[in-house]
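Here you go, one structure.
Every protein chain except one is present and positioned as in the full complex.
Going by the order they are written in, the chains are A and B; count residues from 1 in each one.
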Amino acid sequence: MLTAQLPEFNVDRDEDRCIQCRVCERQCSFDVYGYDVQNNVMIHKEENCVACQRCAVLCPTNALVIKENAYTYKQNANWTREAISDLKKQSETGGVLLTGMGCDKPHKIYWDHILINASQVTNPSIDPLREPMELRTHLGRKPDSLEVKDGKLSFPDYPKVELSTPIMFGAMSYGAISYNSFKSLAQAAHEYGTLFNTGEGGWPKELRKYGSNTIVQCASGRFGIDLEYFNDAAMVEIKIGQGAKPGIGGHLPGEKVSEHISLTRMIPEGSDAISPAPHHDIYSIEDLQMLIHALKEATDYQKPISVKISAVHNSPAIASGMVRAGADIIVVDGLRGGTGAAPKILRDNVGIPIELALAAIDTRLRDEGIRNWASLVVSGGIRNAGDIFKAIALGADAVYVGTPALIALGCTVCQKCYTGKCAWGITTQDPYLTKRVNTEIGTQALVNLLRAWSLELKELLGCGGINSIESVRGNRLQLRGIGLESWEMETLGIRGAGQ
Amino acid sequence: MNTAQAKKANPRKGLSPRQWIKIDASGMYYKDLNRQIRGLAEQGARKFDLQNVYGQRYIGTNLWATERDKIRIRVHGTPGSDMGAFMDGPEIEVYGNAQDATGNTMNCGKIVIHGSAGDVLGYGMRGGEIYIRGNVGYRVGIHMKEYDDKIPTIVVGGTVQDFFGEYMAGGRIIVLNKFFEGNPPVRQSYFIGTGMHGGNIYFRGDVNIEQIGAEVNVIEPTDAEWKIIERYVHNYCKAFDLGERKVKLLKREKFWRLYPKSTRPYGMLYAY
Partner (left out) sequence: MKDLSKVNNPYGDDKVISQCSIFGMMNTTGEVFSGKEIITAIRNMHERGNGLGGGFAIYGCYPDYPDDYCLQVMFDTRANREETEIYLKRFFHIQHSEEIPTCPTEVIKNPPDVYRYFVQPKVEELHEIISDDDIVIRRVMKINTTLDGAYVFSSGKNMGVFKGVGFPEEIADYFCLEQYDGYIWTAHGRFPTNTQGWWGGAHPFSLLDWTVVHNGEISSYGANRRFLEMYGYICTMHTDTEVVAYAIDLLARKHGLPVDTVMDIFSPPVWEQIDRMDPDDRKYFEVLRSTYGPLLLNGPFAVIIAHHGEMVAHTDRIRLRPMVAGIKGDMVYASSEESAIRLVSKDLEKVWIPVGGHPVIARLKELAKDDVVEGGRELLKAEGMEV
């Protein structure tokens, strides 16, 4: 059938530079390139191009420029090119539009409307390079008070995890991402003293040696779960929802369930791995309490149990219920949180920005006097150390990052993860592609990211005259808003710049 | 004696540079005290004996444009903070303890303290010498620097507290760790030489790796460096009237030289 779609991107090849080495052809996993032997020229199927830039980066003579196609429909604020093109796709297929990565719509990015304070005169800024500057973070329930009995401190010993920096790698399952990517995350978390999250796709046996740096998920699909799985990890996370697709489940197509994935997920090779929308043992908050305590029982009360939800309208009340149900850590994933595959209509329209949800939840938990009962981890749209600092000052204990980790591994956010053809070898199971992520190089790239962001966090702490991250946590006086309306500042609990 | 009185006493020929002029600083505001010293110096006086000093700041600071390298000041009591700040030439001897920020950004001259001194001694010091009989507080020798023939030197007879020699960019500090007090146990300090990128610290006694900054190397001093240590310990003994024979004993003591691994400790810190 003739498609009415126009190619989204143009391949601009400088024929003077091209040496017909065919690297582009071998590198492109979307079948854009071919070689015309007779004329010794490269030929293009531009309609297949996703602008992942793999070919442009690897072209030895810099002959390729991938550009946005300049085609235009009549200017229309309502019927944009994207709206028309999406509609045509659906009329041609009758299907739900799929996409990958987080919401790319221009909703207000609150991080960019928040500014950070610095010390001048009345207290000294602290030099992070030469004076101690502490980022160490503990996640888990904290006692409301301690007691001294007979000269000795007595305390309830709640399970906790320790991080060298308040940055963790968010849940990305083996299946959604390749084995090498998954292993790189595990190794980097281990090397830097933080945690990575297995997602719900099980946990390969040979990576269990990184158990003290691993969070395992218990999601609605319950893949690869046995008692060892829980007890080998540092923390267990119940996944209720995900920022990119609140309220729905997931689906790893059978063709991706290879032998090793089948072993890891403990399902037959080639069968679809389906995650139901809800946990069918949780239809209400008291059911969540039951599952939390089942996991505590299964781990002998030695591991903190976290519960992850997506940021939705009444998150503060939900969070309060989760804390009261016994969650040691609550994770909130915002509107811009990433995904391997999600219906575009959900990704772009459901949920709220993490900044607002985070502030509202922290405020609510404090108002109720239960903020100590659980740690608060946020994710979804964190792009740099400034965002992390702001998240912590708004009240978060730590953050999860997913997309930044993938970008460190090579990702260019082309949003085609759901196709399984990732040319960078990250969100694919094709053995020809997956070897493009080298675990040694990948691990180093991730460690570099953690190191660079940690150094920057220390600079931000030091300039505010603070030498320990716990003095930033919830310290909203370190923040000021700019370009925000009063309701927004009220929700964020910050004042305006100059106020 | 105030400036006016001094003028009256020596209306024409000025004051004798050899005579010690006594000043009772009791209850005196620092500004008045320092102005008085300067006034007398402008009339030719060069030696000042300050009695009952309690916290007056900036002693020795404003003696520029006089024959400053001949000026000597004795301080009895407890001088205030910033003693010898920006000082350029005079010699101060304190019979007691000094407070914080002694020798702040000092350029030239000498300070001898018979007691101990507080925090941030020798901050940004560019030249001259400071001898302390007792202990010193936090962040001593912070960002000392050297250029050409100007090499500031500090000798501490006692112990040092944390962040000693922080960001040190030049000069030398010798720490005797109570050698002349019969080697009593000393308190361990931490974060020694964090950010050090120039100069040398000569430290008597053992230094554990966890006490020093990541930018610091530890090595035994060379013979040439020993000569420097000896020279300044000799000066130290002279300043405090200690038997010089003891300097010889020092040779058997273990000294460590702490020096920066690199003049650019943060070269690898930044992305391209």
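Keep this in mind: a residue touches a chain if its C-beta (ideal position, glycine included) is under 8 Å from a C-beta of that chain, and two chains touch if they have at least 3 such contacts.
Predicted model only: the values in this text are computed from it and were never measured.
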Chains still shown that are in contact with the chain withheld from the display: A, B
Chain not shown: contacting residue from B:137, B:170 or B:195: B:137
Sole contact to the chain not displayed, among A:108, A:142, A:293 or A:383: A:142
Of B:60, B:77 or B:103, the one touching the omitted chain in the full complex: B:77
Touch residues of chain A, complete complex, unshown partner: 119, 122-124, 126, 131-132, 134, 136, 138, 142-143, 145-148, 153, 155, 157, 160, 366, 369, 371-372, 393, 464-468, 470-478, 495, 499
Touching residues (missing chain, whole complex) on chain B: 30, 53-55, 57, 77-81, 96-97, 99-100, 115-116, 118-119, 134-135, 137-138, 159, 161-163, 185-188, 190, 210
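In this text, only the chains that are shown with their structure count from here on.
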Euclidean distance of C-alpha centroids - chain A vs chain B, Å: 55
Residues on chain B engaged by chain A in the complex (per definition of touch): 163, 166-167, 191, 194-195, 213, 265-266, 269, 271
In the complex with chain B, residue positions of chain A that touch it: 127, 129-132, 452, 455
